[in-house]
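Of the protein chains in this complex, all but one are displayed in their positions.
Residue numbering begins at 1 within each chain, and the chains themselves are lettered A, B and C in the order written.
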């Protein structure tokens, strides 16, 4: 089938490549002419605007957006608006907040699918996991493309109505934070512990048959192989956090306790504390003097 | 090569089977004659005591213990003591505390390998992950058996001196607790959340290409398939906890923060609270009356 | 001076009483005629509507709202709107969200003070702690009343511009949750521990000179005295949670880790889990069967 792809960053380019590989026709557009040219080189038809892309797609347009969450999605939808109608399908494959996707699904004339995409650039070869929300007919219409972009038929699913795809992806990411921090705690304890261990070998042994084997643990193994047993100059500074924050916010609304996910997020915040450190602990330091005349450590 | 196996529960029987499948000769003994007979049926030579097993093994004995951690290990070692010497190798494949393994390695005349074994009964087909501590020569001597019992050569490793195998396994289990609880939090939020989701389908989609894919997530998928979307009558009662407790105790000794692992353990304790509930929360309930005259909920 | 009080529940009545005791004149109104009559009996002038209350106050009205947070505040402000101008002062003494107070301060013609009020009904005798935000002149104009309603001059303070009073009160409440849960943890451990202790005596001994002495600990002492050492039929069910939720939400926005406050809130949510228990722990229970064939406890 024919697919339009708007947004040709690392992830969008993978969508283009996998769709082409599966024999689909792709029309591609990015604000960067260079990115568009790259897609064209891979075999896509280049478009020089969202309008042009729509023109080239003809009727029953199928358009995949892979642009950054937030304003870029709304801006792209505004560009598409004069050119799409109710027989068309738009997929948002980015990390949008599910409530934004619900709103957009109502505002857009085309059928709107929110599609949580997991797997990252590594998905180029294996394919992604796609969590999709929106109208059933639109999902069905896109299945050939989803089959190509995902790991295959088992790697995508319609979760439910609009918003459900990004909802499931949001929680996926909250889980991801806590899994990463959990492995981190385990390796921190091994690194601080009583034996002089080869952490890459530990990770490799675990990845072969242990209960805790996983893709993230394979990435730990890779990290130790590439950075060394002490992680070299990798800083204690974990960036990101928006989808984890959304997960905790939703858990507060649902009054569902998620202490591990919360703690993983709090560790990120803690890793980004100002130079003078965490105020809470500085106060605790001083309070020990207050009641016990313990020495106050000072900078 | 020739291997003695003592302790023929579910896990011990797997050791027997995998060793036999790889072409090794096995002499097997269990306090239960029935279990010993089962191993004999599989192709092992039955022994009717630890002494008899030693007799049958001849010189340079290689003996794998798969008995419950604690006193049964010491009792078995006491039985073996008159029959083993420094050219022999004993492997403890159970979940012993690493400090007990260090002590036993010093007390036993034979070379002593502590071997953390992960994978559970599911390892019957795939093989286990084996984390091994103890003398290098003894590890090398056992490699043919480890190759058979593990997932293969990549599934076992000498971690370091005595105790290091069970040390790494202990921390593996602490990580395991937190991974399980993390997936639990994610699915709890999905179950309580805004969409009516098919949790097996969510797990299956995630297992195909998502960042958080893992063996434990495959077991989640299986759990929803077998128990239903609401987990049916599965109780909020998580048993076990000794290796997780050891992990936290060791982290306290090393002054290493492990808040996620701790919280996962605390959830187990909380799931086993008495009928009247958690005292801390009952007191908080009452304190709200104390300062604010809020209604006290009573049983 | 002359003060109007609208909202004569337990807290509003205390405002009336303390203002009268300090020699101020009070005009009082509540939607319940009974509550208004009670205030009149205490010495206030009864009004039969917000409009009537304004009439009776004359110029430079000083009006204290002690109505439930949310719509009742907006409804009362709507009633007052035709009757108040920029020389008047309205105090919101309830638990409004600070952002609602910022909005109201902009919408209302009168000067608007958001006033976090802590101390609860017990403040009747001692006076409250008042955390106030809004225009400085309005705060100064109200000082005689604040002196009366608070524990005295040290018990009230202008924190800053509009919203700051309710902001500080919000965080006060977050802290309150965690302090309560902390004492709860300590007494839970004492109750479960190795000695058969008289918890009231423990609390009393601590309240006399120990580092952790506090008013909340005095309330613990009272709780054990009145409910018994085992807290009798007090349920494991902690109600409330809105201000604690707001605190955590704000901490997420500020990227400030508050793990203890979060955990205290999560304990409340956990205490209100459905009858079948926490889904996360039910899944963990089942997963232990998945990898280890451990028995699944079932209801």
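Definition applied: a residue touches a chain if its C-beta (ideal position, glycine included) is under 8 Å from a C-beta of that chain, and two chains touch if they have at least 3 such contacts.
Note that the coordinates shown come from a computational prediction; the quantities given were computed from them, not determined experimentally.
Enquirer: Taking the complete complex into account, tell me which visible chains touch the one left out.
Expert: A, B, C
Enquirer: With the full complex in mind, choose from A:68, A:85 or A:240 the residue touching the hidden chain.
Expert: A:240
Enquirer: Tell me which of A:101, A:181, A:205 or A:245 is the one touching the absent chain.
Expert: Within the whole complex, the residue contacting the unshown chain is A:181.
Enquirer: Mind listing the chain C residues that contact the chain we can't see here?
Expert: Here the touching residues of chain C are 98, 118-120, 123, 126-131, 133, 150-152, 154-157, 159-161, 163-164, 167-168, 171-172, 174-176, 178-179, 181-183, 185-186, 188-190, 192-198, 201-202, 204-217, 247, 250-251, 254, 256-261, 263-264.
Enquirer: Can you list where chain A touches the absent chain?
Expert: 10, 119-122, 177, 180-181, 183-185, 187-188, 191-192, 215-216, 219-220, 222-223, 227, 231, 233-240, 259, 267-268, 270-271, 273, 276-288, 290-299
Enquirer: State which residues belonging to chain B touch the missing partner chain.
Expert: Here the touching residues of chain B are 211, 241, 245, 248-249, 252, 255-259, 262-263, 265-267, 269-270, 272, 278, 291-292.
Note that in this section only the chains that are shown with their structure count from here on.
Enquirer: Taking all protein C-alpha atoms shown, work out their mean, then name the chain whose own C-alpha mean is nearest to it.
Expert: A
Enquirer: Would you identify the chain whose Cα-based centre sits farthest away from the centre of chain B?
Expert: C
Enquirer: Centre to centre, by mean C-alpha position, how many angstrom separate chain A and chain B?
Expert: For chain A versus chain B, the centre distance works out to 33 Å.
Enquirer: Which integer distance in Å separates the CA centroid of chain A from that of chain C?
Expert: It comes to 40 Å between the two C-alpha centres.
Enquirer: On a C-alpha centroid basis, what's the spacing between chain B and chain C, in Å?
Expert: Computed value for the inter-centroid distance: 48 Å.
Enquirer: Residues of chain A that contact two or more other chains, please.
Expert: Residues 211, 256-259, 263, 267 of chain A each touch two or more of the other chains.
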